[in-house]
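Only one protein chain is missing; all other protein chains are in place.
Let's turn to chain A:
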Amino acid sequence: MLAKGVKRPRGEMEGGDPEPRDPSAAPASSLFNISMVKLHQSLRHVEPNLRHLVLVANTLRRMQDQMQREAGGPMAPDSPEAPSVGDDLLLSALDSSISTMLEDLGQVEVLSPARPEEEQPLAGASGARQELARTSAPCLGPLELLSSASYLLEDGLEDIFEDIDTSMYDCDLWSPTSLSGFKAFSGAEDSDSKALAGAEDRLDMSDLDYLMDVLVGGHAL
């Protein structure tokens, strides 16, 4: 046994087999499933632990390569041929899910709203996942997360901005190049933002106020 009366460590703990095993002896498919579960759990967070996510994704890719290489050779009875094709699709679906989730993280920097067109590839990805996933855990893809979180909204995130003057989105000042990075936002020549950013202990709240003002058209940049 791994430890006497294995307690779940703080943080994620999959229902993995606690028996210590030689990595080469563990069937690749069960490791693959465990990795899939880990990936899904990681993606479930709004801000996933990037290191964990990247390491698991890379390990999954390694396993996929291995499984594809073994696809020609003798297969274990419980891993039919379909998985290598399915896993291929799975991984590319995952790739796009990972990238979309990570892309969303990147969007915060330029303050653009979530793009509805991103939901299309997600729908495709989660569809593929549901068809081909061999994990026992239900696959909660990003699309499902969005819909469960948007119970207040019929048509998606655009409804948030219904009562806001959308001409703000046409403003040149919103384009990524002119904002030149969110982090310089409070450092620029703008006297308003400087005044608001002046009091150090009110920094966070004043940023929020500024953003809200801009969104409702109260401030010019």
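By definition in this document, contacts are C-beta pairs under 8 Å (C-beta built on N, C-alpha and C of every residue); 3 or more make two chains touch, one makes a residue touch a chain; residues count from 1.
Operating definition for what follows: contacts and distances are computed from a predicted model.
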| item | value |
| --- | --- |
| Options "U6 snRNA-associated Sm-like protein LSm2", "Propionyl-CoA carboxylase alpha chain, mitochondrial", "Serine/threonine-protein phosphatase 2A 55 kDa regulatory subunit B" or "TBC1 domain family member 19 isoform X2": UniProt name of the undisplayed chain | "Serine/threonine-protein phosphatase 2A 55 kDa regulatory subunit B" |
| Missing-chain contacts mapped onto chain A | 1-4, 6-14, 16-24, 26, 28, 31, 34, 38, 45-47, 49-52, 54-55, 57-59, 62-63, 66, 95-96, 98-99, 102-103, 105-106, 108-109, 111, 149, 181-187, 194, 197, 200-201, 203-204, 207-208, 211 |
